[in-house]
Each structure stands twice: as C-alpha cells, then as structure tokens.
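Mind having a look at this structure? Questions to follow.
For this view, one protein chain was removed and the others were kept in their places.
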Amino acid sequence: MHSKIAILGGDMRQVYIAKNLIKKGYSVCTYHLEEPVQDGIYTELHSFEDAFKKCQILICPIPLTKNTLPIEDLTILFDKKLTKDHVLIGGAIPKEISEILDEKKIVYYDLMKNEKVAILNAVATAEGSIAAAIQSSVINLHGSKCLVLGYGRCAKVLAGKLKGLNAIVTVASRTEAALAYANAVAGLETVHLSDLEKILPNFEFIFNTIPSLILDKNYLTLVRPDVVIIDIASAPGGIDYEYAVERGLNAKLCLGLPGKTAPKISADILEGEILEFID
Amino acid sequence: MHSKIAILGGDMRQVYIAKNLIKKGYSVCTYHLEEPVQDGIYTELHSFEDAFKKCQILICPIPLTKNTLPIEDLTILFDKKLTKDHVLIGGAIPKEISEILDEKKIVYYDLMKNEKVAILNAVATAEGSIAAAIQSSVINLHGSKCLVLGYGRCAKVLAGKLKGLNAIVTVASRTEAALAYANAVAGLETVHLSDLEKILPNFEFIFNTIPSLILDKNYLTLVRPDVVIIDIASAPGGIDYEYAVERGLNAKLCLGLPGKTAPKISADILEGEILEFID
Amino acid sequence: MHSKIAILGGDMRQVYIAKNLIKKGYSVCTYHLEEPVQDGIYTELHSFEDAFKKCQILICPIPLTKNTLPIEDLTILFDKKLTKDHVLIGGAIPKEISEILDEKKIVYYDLMKNEKVAILNAVATAEGSIAAAIQSSVINLHGSKCLVLGYGRCAKVLAGKLKGLNAIVTVASRTEAALAYANAVAGLETVHLSDLEKILPNFEFIFNTIPSLILDKNYLTLVRPDVVIIDIASAPGGIDYEYAVERGLNAKLCLGLPGKTAPKISADILEGEILEFID
Partner (left out) sequence: MHSKIAILGGDMRQVYIAKNLIKKGYSVCTYHLEEPVQDGIYTELHSFEDAFKKCQILICPIPLTKNTLPIEDLTILFDKKLTKDHVLIGGAIPKEISEILDEKKIVYYDLMKNEKVAILNAVATAEGSIAAAIQSSVINLHGSKCLVLGYGRCAKVLAGKLKGLNAIVTVASRTEAALAYANAVAGLETVHLSDLEKILPNFEFIFNTIPSLILDKNYLTLVRPDVVIIDIASAPGGIDYEYAVERGLNAKLCLGLPGKTAPKISADILEGEILEFID
C-alpha cells in the first residue's frame, strides 16, 4: 500500500478537492462523489471497503456523514476496517468516531477544528445565508431590521456583512462580553438573549446561528407573520419547525451552504490544509 | 365613469400594488396580473379595452410593456382607445407612447423619472444582483476582485454593497468626475473605461450596468474563463451573449430584479408615489 | 519674460507645490508663503508686483485671498498690473476677480472648479472635521448621534466616514432626491431640512456644510447644551456664533482644513492638475 488518497462522499467541495489533487499528480481514488471528476487520471472505486483497502489517506466529507453513511453504520465500518496505517481527514468528526480512531491509534485530522478552515467556512455560510434571505423575502435587506441569534464565528461574519448591506442589525447573545464586543468592534445593536422577547416583534429577518432550540413555540408566537427566518445552525436547527409550519411562517433551514455557494474556494482552502498535514 | 383604478400586467409589484389599494378601499379592477390578488373586493377584467372603458386611472407596469403587449400593439391600442379623461401611470414609458399621450392631452406619470422610485429600484436591483452572483459562482464574493461597469444609480448602490461584503471593487467609467467621486465618497478603486483592457483579466466577477455593448467579442476574449458576469443593463444588455456562449462563459442577464426579489417593498414605494399623484 | 512660475501666499499646500515644482526643475519664485521652502534653487521675491514682473505663471492660493490681500486690494492690484501674457491659477476665484481677468483676456484656471481637485479637497476636509470632532468632545463618535447638514460633496464624504466610524448619522437636506440617494447609496438616516426642528435635540454632534445661516438663534435654542458643532461651510459659516457663545455652546468654525491636515497630498493633486494645464 502506497500513499494513495481516497476522496469519499460529501458535496461539491470533495469534487473540487479531487480535481485539485489529481491535477497536482497525486494518486487519487474516488467513491460516491456528488459529481464525477471527469478530467485527469484517477480511479473510481465501488465501495468504502475498496477505498480502505487501496488507499492509506482517507479524505472524508464535512460533516463526516455527508453523503456517506448514517453515523451508526459508519462507526461499525470504521471499527472493522480501519487500521493504524490509515490517516483519516474530515470535518466535524463525531465523538463516537473519534473514540474509535483514538482506540485504534489511527492518525486523524478534524478540519473544522482548524480555525482558518472554520472561519472561511463561516464566510461562505454568511454569503449563502444572505442570498437565501434576499430570495426568500419580498422586501430588501437594505434598511430592514435584522436579528442575528448568537455571536460565534458564523454570526460575526454574517452580522458584519448584513451591516455592510445597510441592514439594521441587532445581535442577541447570552454573553455580556460578546455583546460589548459586537457593539465596540462591529458597531452593531445588541440585546441580551433574556431580553429578546420584548423586541422580537420588530424584526423583518431573523438569522439563527445557535445550535439549540431558541425559537420555540413561545417565541414564534411573537414574531411578525411576514418575518423571514434563516436558520444556519447545524441540523436539526434552532427552530420549532412544526409550529412554524402551523403558523405559516417563512422559515428555512440552510445546511451545507459552503458546499453549495462556494465549493471551489472552500475546496482550495481545505486542500491547502490537507497537503500541509499529509506532506 | 368614476375614479376607478385599473392595474394592468407587469410583475409581482403590480399584484402588491393592487392588494394595497384594495385594502385601502379604492375601487380596483385588474387585468393580466402575474398572480390573482385573491383577498378583498375587486373586479377582474378580461381585456385592455374593458379596462379603458371602466377605469379612469390606468396603472401600467415597469417597464410599460412588461406582461402587457408588444410596443407596436400597445401604441395602436393607446392611440385608439385612450381619451383625455384617462390618467396613465407607468414606468420607463417609451417615446412612441409618450408622444401619443402628449398629442391626446392625456395626463401621465413616468414613475421611473421619480428619483425616489428610481433609486429604491436600484437598491432592489443591487440586492438581486448580489444574490445572483453568490449563486452563480463557486467562490465567495468576500475577497474577490469585482468590476462594476458604469457608475450611475444602480452601479453606485451595487458597488457600495459589494464593498460592504468585503469584495475588492473597481469601478470603470468614462467620466473622470464619476471616478473621482467613486474613490472619494465610496472608497472604491477606479479605472477609466479606456484603460479597462489591461486589467480585465484580473476580475472574478463583472457586473455590467451600462446599457450598450461594452463587453464585446474583443473584451470577452480577455476575461478569465471562470469569470462570473452579471448583466443588469436593460435588455438586450451590454454583452455579446452569442460569443459568451461560444467561449463557454458564465454570463447572466438579470432583468426585472425588483419585481423578483423585492416586489412588496417596491410596491409600497410605488403605491405611495401613485397616491400622492392621483389624490 | 520666460515661463517663470510664481507661487504666492496661501497655506502649506502652496509650500508643498513650490517644493514639488522646484524638485522637477521648474523655475520658481515664491512670495509670502506660510513657511520658507528651504531646499533647492528658487527665488524669494519681496512683493506681488515683483512676482507679476518676473513671472508669467501665477499660482495663487485656495481660496484666492488666503494669506494674500483683502479682495478689494487684490482686485485693484490685478487690474493694474496683470497683462494678457499672464496665466493665473488659483482656487475659488471670486466673481470680481474673474470679471477683470475676462476683460483683460487673461487665461485663468479655477482649481476648485476641477471636480477631481474639489472632491479630494472634500476628503481632506472630512478627515480634518473628524479629528476636530474627536478632540472637541468628551464622548466618542462611535455610537453617537450625528447630524450632517447638507449633502453636497463635503457632506457626502463626511457622512460616509462618520458612518464608517460607527456613528449614527442623519443627513438633512432640502432636496428629496439627495435624501433618497443618501439612504439608498450610503445607508444613512435622512430628514428634510424643514422637519429638522423636531429631532434637533437628539444630536450629540452637528456638522454643518451649508454656506448659509442654518443654525440661527431659533435652532440653537433647540440643541443639547453639550452638543459639539463643527462648521465647515466657507466663512462666515452657517451658525449664529454670537448666540452660540451667549448660550455657551461648543461650536467651532473649521476653515482651510485641507491646508492644515493634508497639505502634502493636496499639493500633489493640485500640482498634477496645474502641470496638465500649463504644459
């Protein structure tokens, strides 16, 4: 077994990573990509097992289960078939999997723990959210009242860009320091999450980045009937979708935006980090 | 004949104008709208002639021929059927039509000559262009090199918003004063249109707002093969589309964006101006 | 008489223009500059008359009377001593003077009528105003409520920069189109000048760019006692200073800012335009 690289599953980012590595002369195998690579010399495989047998380096998707297998099946497969000669690279690796990898002494790299990858991921996510908001609404973002729930990486990028489009942006967070920062560095309006109730009816757009049920039934009764809600928290999102549908709200769970709106640039960044890691 | 209002043709903005006026108690007739109004009391007509007969005030679309009739037929129809008791409101009224209206002493109002309407139109167009650019590309606008051709109303709004998204924006224009202004007020890079050739290969996004053939075959040979071109100049746009297709370029003519991405807010503004005019 | 250049009066911009031209090998005479040039070969003259005798090209200050002579004396002097062999260059040339120059068929160039010069002048003025506001106040611009009176060149640049510093900026103007533009292009709050009264007490900073008495006694009774007023309208400014002093207001007339805060860059731009004109 030589240093063959398997690229597995995922979205268009995996396709672009494959293209990049093939062009650079790496020995590449692919399995279950969203789209065939077409150009250059590479091997298309027909099973995960095949990939594990033929390749030492396994480039898995972000998140790890995307267009691969359900987490339970993946766990079993990895447990049975991976050896300490493998190197596994992927994003948002769940604890179940990382425990197995640790146990089997398999070297692995969670790309989403790389700050550089994660923040550039946030940029693509922010742009995708903005496009979704423009297309889901019958008003402009310009001059509209926007609420951003949370002030982590994605929210910071998104709130800044919304302000750059001349929306009137309020950030809601539980952390006083985050709010002070949002105001001082980014010039945003702020509200403590516990004071949200009073001002919730003001907003024409709500962007959720908090991965827990913030917009529950209680809160959803308070929003404007014509509000546009864009939810970019990882599945299952932060909204009571059942009730949102019942009330006829315009709420949209947007997952995997980087793979949709900026697969090439995302792949370029991932590829750089991957090569730095394996070389 | 009392002051009945006919709302004719056009895009979703006409539908929202109709809804607004019905809700306010005006006596409204509709014909050939993009979508039925559904709520409230109004009359659905079955021909233009019918509208001219039953209604004094005629609210035509922006631009005037949108979802109505070809300009030639419209000219004939207006000439035959309109009288000086009519009041005609619409946008981008062509000279052929305005001459007839003048001759027949019909009061009319071109909404696109209203600076307030026109500039808010530009906002909706800019947002629609940005959404189109995000969705047409495999990279981010963030950090990308963007060229904006022209520096009129739409270009000013668009260039400012692209910069607000952290794109690196260059404005190209024929007017020295416009370029000085773009730099001093908006902090943009600038280039004289006659010096464009040298730097054309730099750009990852090109937004055209100039309604004449700027990106001809000559220029299109110079752009990057993976450039994204968004053309928002009024039809037929400013690009040699035949050659663009031949070279396999990603060029998109985006017309009527306000009616697509912000019909409600656009309608609210139009309605305000219309009521100020007719009351 | 050969093409000797006289550089006369004015602020530090004239000094830098002199330095630039001397360095480029032009034959330069100076009179009444704010500071001696020191480096290079040039002639220091001892009267205007001397300058007119020895030099064909006369580079006068912006505005024309700055550090030269009162307008009446200048008019007399020019009338008596200039001939049609002279070329006069200066800024904001008053009508009294231009009429004489026309009459005597003297070629002249008003630099402030050059859009490029004027707008870059506006940039330096805006930065100077911002520095003055920061230093005159005991609060931050960040998050403060700022009013910009007028929306001409200087106001456009200034309002944009204040927003860039995260101030909350409202523009007041008489022109509906200017206000629509301020909102759509620059994302600013707007108010019609006639509705100013109601909101005047809100503002912590007021920047006046309108060269007529806007902030009269009536209006000055409405502002907060701790407001900071920065007046950059050309002398005598747009404020009832007598009453401002009486009420103990913090109002500051800031004239000639480009010559104070950015003389070198301003001189570079002026020099470029001057050389283009005389070569």
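Which chain is which? They are A, B and C, in the order written, and residues in each are numbered from 1.
Throughout what follows, a residue touches a chain if its C-beta (ideal position, glycine included) is under 8 Å from a C-beta of that chain, and two chains touch if they have at least 3 such contacts.
Keep in mind it's a predicted model, so treat the numbers as computed, not measured.
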So which of A:186, A:199 or A:278 would be touching the chain we can't see?
A:186
Return the single residue from C:106, C:130 or C:270 that touches the missing chain.
C:130
One chain is left out of this view; which of A:5, A:123, A:214 or A:270 touches it in the full complex?
A:123
Full-complex contact with the absent chain, from A:45, A:157, A:210 or A:267
A:157
Residue-wise, where is chain C in contact with the chain that is not depicted?
12, 16, 123-124, 126-128, 130-131, 134-135, 137-143, 161, 163-166, 261-265
For chain A, residues in touch with the removed chain
115-116, 119-120, 122-123, 156-157, 160, 176-177, 180-181, 183-187
Kindly note down the residues of chain B that lie in touch with the hidden chain.
142-143, 166, 183-184, 187
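Rule of thumb we're sticking to: only the chains that are shown with their structure count from here on.
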Approximately how many whole Å separate the CA-defined centres of chain A and chain C?
52
Quick one: chain A and chain B, Cα centre-to-centre, how many Å?
35
Considering chain C alone, which of its residues make contact with at least two other chains?
184, 187
